[in-house]
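A single structure is presented below for examination.
Every protein chain except one is present and positioned as in the full complex.
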Amino acid sequence: MKKSKVFWAYVAIAIIVYAVVQFSMSSGMIGSYYSNMLIIMCVNIILAVSLHLIIGITGQFSIGHAGFMAVGAYISAIVTMKLDLPFIVAIVAAGVVALFAGLLIGIPTLRLRGDYLAIATLGFAEIIRIVIVNIDYVGGAAGMTVSRQTTWTYAFFAMVITIIVIANYTKSRHGRACIAIREDEIAADAMGINTTYYKVVAFAIGAFFAGVAGAIFSHQLFFIQPTSFGFLKSFDILIYVVLGGLGSLSGSVLAAVLLTIVSTYLAEFPETRMIIYSLVLILVMLYRPTGLLGTKEITQFFKFGKKGGKNV
Amino acid sequence: MLQVNGINVFYGNIQALHDVSIHVEEGEIVTLIGANGAGKSTLLKTLSGLLKPKTGEIMYLGKPIHGKAAQTIVKDGMSHVPEGRRVFANLTVEENLELGAYIRSDKAGIAKDMAHVYELFPRLLERKKQLSGTLSGGEQQMLAMGRALMAKPKILLMDEPSMGLAPLMVKAIFDIIKMVNAEGTTVLLVEQNAHMALSVASRAYVLETGRIVLSGDAQQLKESDEVRAAYLGGL
Amino acid sequence: MTNLLLNVEQLGIQFGGLKAVQNVDMQLFEGELIGLIGPNGAGKTTTFNMLTGVYAPTTGSITFQNEKISGLDPYKVTQKGISRTFQNIRLFKELTVLENVEVANHSLATHGIIASILRLPSFFKGEQKMEDESLAFLKIFGLDTYKDEFAKNLPYGMQRRLEIARALAANPRLLLLDEPAAGMNPQETHELMELIAFIRKEFNLTILLIEHDMNLVMGICERIYVLDHGQLIADGTPEEIRSNPKVIEAYLGEEVVE
Amino acid sequence: MEWLQQLVNGISIGSIYALIALGYTMVYGIIKLINFAHGDVFMIGAFIGFWAISRWDMGFIPALLLAMVICAVLGVIIERVAYKRLRNSTRIAALITAIGVSLLIENLMIFFRGAQSAVYPPTIENKTIDVFGAQINSLSLLILAVSIGLMILLQFIVHKTKIGKAMRAVSHDAEAAKLMGINVDNTISATFAIGSALAGAAGVIFGLYYTRIDPLMGIVPGIKAFIAAVLGGIGSIPGAMVGGMLLGVVETFVSAMGFSSWRDAAAFLILIIILIFKPSGLFGKNTREKV
Partner (left out) sequence: ACGDGKEEGGSSSDADTIKIGANLELSGNVAIYGSSVLDGAELAIEEINANGGIDGKQIELVQADNKSENAEATSAALKLIEQDNVVAMIGPATSGNTAATVELAAENKVPLITASGTAPNITVNDKGEVNEYAFRTCFIDPFQGTVAANFASNELSAKNVAIFGDNASDYAKGLASAFKEQIQANGGTVVGEESYVAKDTDFRTQLTNLKSKNPDFIFIPGYYEEVGLIVKQARELGITVPLMGADGWDSPTLVELAGGDALNNTFITNHYSSEDPDDTIQKFVQAFKDANGDTAPNAFNALGYDTVYYLADAIDRADSLDGEAIKNALAETKDLSLVTGTFSIDENHNPVKSATVLEFVNGAQVFNSKVDPQ
């Protein structure tokens, strides 16, 4: 089985990356500033990849991903801080509740297309945020203190699992059904694909991992507030997906990594930071409107012999 | 009237036309036939300015037009009925026709021509206020032709007007082409339906994979074995 | 004799004020190859859209294999055994030729989402089976050499063929073809006629096709329905249709094709 | 009386939303771009008006016109530099670029003048009229009149004039429009110019009415106006007007009932509910895709 060999190769690479970073962190070679950056990077990758499933694969223009993240962040915080349960329980609970939020949002809005869906998802995310603002149990606008429990291990494995699940899903008949919906919904329907079902599934899986990302994020931060999950956060996630190349999983990952680094280094230039950031954004889109990788996966750039084919 | 000298046209790196030369005299109906993907539409688009040739020249009424933008070429009296009709779906039939006369400002003339178009296509008159996107294929084809005529063209470029049309409608369209030609408009006609096309045209070119492979008198071509075999259903 | 496969009764639909189709009755028996013709705008494609669930009819009913299917979602209709091609090609452009066919094969496979994510053996078996079956369809249509090509890169004629192959992969009992020969030259049309005849035999299909190419329709159809202004004006054998004065007036014109 | 007052309050907010939504809808209608920078053009308009009045001693009308002209030019520049290249790419690429342009304008403004707010000097007399116990602000009447007037004007331009028909043609099929002799680039620029001039006008009026302006002032009204446009059926000019009014009134009544902290949530919820039952907005044509 050649395919599974490739799979194990990726797993091996992942374990090596994990081990090297873990060693560098515990030996102090990577300080807490950089380990914070690496963990945030993992969070951003999870967010990007989960939104990639909804937008890049299924073609559903959802721009309120931060809403699911907020659900995950708060649910996990309640589980650890109020209920005193272990962090791992919090992560799972965050994902599951976010998944239900995804269903809640996905089902009624499925009739909507394109820009209408976009504004509806944005609206739902804002509603989630406003609901949190109005719940005093979680501190409302003032926010909620969360103890730091995220470690590199949690962040990294959550990221790896997200990537594996979404990559595997995409490369199956279910993923193809989603791509068919993206390409031509009417034709997909006519070929016997239950388009509603697959759109809901995409929303559910995407929301689940956004919730997980929220849990990892909140437990890295000490403190969460509803303002952290506004539409600008949603736009950030959207930007990863589009900048990386719509439909390209590795593109989303790459963009999340690059932008996390860019954003971190730009902190040195407070006055011009956002100007540079927005210029980078505009220039990349102007000169590479299909994103950094287009619809291709990064592995395809290394395979010179094979042309056209899309199977890994 | 129209003289094309050795044009080469590319889509990105793909060359769609190789060294194509044709000419059309005033008052003629010239037809261009060829298989799917031969480059017929590409040639028409290049003539009307939607595409730019990489090399070669296009002379129209004695002047070069190959560098000009599409919207200015229309003003010189060349109208292009594009493949697949391309009517403005969100506008009514009437508004589509008005847009056909976009470059004109003689109100009386426009009204007269509009009436004339409705005469040619009574179906359009029935559906004057309907959004053109909801018309059927044949109705849209009539509208596309009517719209082009509204510009009062000297030369009409038509890309597969019979595509997807009922036999009766095909006949009607060809009758109209003849009529329009009789009224003084030169016609360059691209067709899959070689049989009909060759019957109305005076001369014809055969395009294959971006190259002109045959040309000559329409009647002669219709009888030539090569054409019969490839384009007329090998009778 | 043969069984009634599709029974359409008093079918009608209205768009705003426009009665696009009205009072259409049609009976298709198993194994038949039937033509649907009529002037542009007569309502042929609209009829297809109602048969496949894209539009919900405003009046009438559609019964397929003794089961009422009017009002069902398109994917359910397809799963019941009716599949179609489109007047304007609607392939999944960014999927490969093989994947296009696999999508249609989708509802015949059984491996679930969890199995796919966990890469359980049932996933590998299921995907392998889908690939094999899809390749078999591609072979029949001479498309197997293009299997890894993106659908959008195929030449036009091949795209039309791929649409038919894709429709077949959904395992229909009834196949609806909307102007399959549009944009083809006589040579290609001829090949297509042979192909249609072949798949009908091979897969034991019932076929309903819309076409303006009278050579094709008259050449292969056993029976023909004629629509005009949304209403059936005639049905019968090609000979009957050819000489039906109503049809000549509305559609064929005086000089009937050879 | 209180409810009448609230209705008046709602309509005043609504007419500002409507004014911005008109420009949104126009640009969207023609190139299907959610021009996120629209709210920022509105902000620039407010600042131009502010400078014109407080630094260059201009009156209201000249300041308004100046803001409209400069915003029109700005709109055209944005279109030519940032959007033109992307006409043939995906909608989402253009959306991201629009977000980029929006961030750029906001942050350039902050860079050059700081984040602090500026205060409009009183320019035209603002009388309060008492109608059945409701206090109606003469400025809010002006806003209402201006937005209705502009809506009618726009509706006329788009449906009755040659350039309007050209706009609609370009919006549907730019290539075919070229074949009619329409200059597509100029038509799109004209759309941006008109839409941005409207945003500029809205900015000045907003400044006069609310007096506080700042570099981030465009974000919230921008989003609200977008909601209004979608609510009304994006692309539809009367829709933008009605959507804006509706949103303003709904928000006001939600607050009036004592749920002011839920106001924005209610706005979005109503938007979503309307979309679910009428997926293309109140005035949008429910064009089913013809198969």
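We call the chains A, B, C and D, going by the order they appear; numbering starts again at 1 in every chain.
Just so it is clear, a residue touches a chain if its C-beta (ideal position, glycine included) is under 8 Å from a C-beta of that chain, and two chains touch if they have at least 3 such contacts.
From a predicted model like this one, the values you see are computed outputs, not experimental measurements.
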| item | value |
| --- | --- |
| Which displayed chains the hidden chain touches across the whole complex | A, D |
| From D:S12, D:N35 or D:S189, residue that would touch the chain that is not displayed | D:S12 |
| Absent chain, residues of subunit A that touch it | 28-34, 36-37, 40, 133-134, 140-143, 145, 148, 217, 220-228, 264, 267, 270-271, 273-274 |
| Residue numbers in subunit D that touch the chain omitted from display | 2, 5-6, 9-10, 12-13, 107, 110, 114-117, 119, 122, 128, 135, 137, 206, 210-212, 214, 216-217, 219-220, 251-252, 255-256, 258, 260-261, 263-264 |
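Operating definition for what follows: only the chains that are shown with their structure count from here on.
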| item | value |
| --- | --- |
| Shortest path length from subunit A to subunit B (each step joins two touching chains) | 2 |
| Most widely separated chain from subunit B, with each centre as the mean of CA atoms | A |
| CA centroid of subunit A to CA centroid of subunit D, Å | 32 |
| Subunit D residues counted as touching two or more neighbouring chains | 291 |
| Subunit C: positions in contact with at least two other chains | 54, 86-87 |
| Touching residues (chain side subunit D, partner subunit A) in the complex | 28, 32, 34, 82, 85-86, 89-97, 99-104, 106-108, 110-111, 223, 226-227, 230, 234, 261-262, 264-265, 268-269, 271-272, 275-276, 279-281, 289, 291 |
| Residues of subunit B defined as touching subunit D within the complex | 48-50, 69-72, 74-75, 79-80, 82, 86-91, 95, 98-100, 102-103, 133-134, 147-148, 151 |
| Subunit B-facing residues of subunit C, complex | 15, 18, 37-42, 87, 155-157, 179, 182-190, 212, 214-215, 250-253, 255, 257 |
